[in-house]
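Apart from one protein chain that is not included, each protein chain of the complex appears where it belongs.
Presenting subunit A:
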């Protein structure tokens, strides 16, 4: 029964190591994108394994929306100890999962401080989700976006993060607010 905090510490150290390693190797080609994709790749493998363990006894899912609901409820509870707060979809393959108090970001800040650092800590989780979905038969692109609530007085949303899932690898037209 590993305590939740162990995972958080390990995750923090992993991110810090990958970035330090990249800096010390001094290779010009290796930049932030590589670090992000390394972390994402690790999350992907873990996500695949985890979802197999979670769903080995459950019946197969009816459709994609069913899969997404599973991710938002059971998967998120098991991994991040709470449910997704809001799920939106355009019924054409794009899903937005909103978590108002993302477990890995709550210790950072209650407003906009350290906003630039947040993507590093989301890469692994994006990989987790992508891996889970891939083993459930959904090929997706998962990106994360952190946009903090403007009014920091409202205590209920500390760091609000959205996971944007594009099903069927639609070309990524949108905004630049993603992973870097």
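The rule is short, and it goes like this: a residue touches a chain if its C-beta (ideal position, glycine included) is under 8 Å from a C-beta of that chain, and two chains touch if they have at least 3 such contacts; residues count from 1.
Keep this in mind: contacts and distances are computed from a predicted model.
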Name the chain not shown, per its UniProt record: "Tubulin epsilon 1", "Dolichol phosphate-mannose biosynthesis regulatory protein", "Trafficking protein particle complex subunit" or "adenine phosphoribosyltransferase"? "Trafficking protein particle complex subunit"
Where subunit A meets the chain that is not shown, the residues are 1-7, 9-11, 13-14, 16-18, 21, 38, 42-43, 45-46, 49-50, 53-54, 77-79, 81, 124
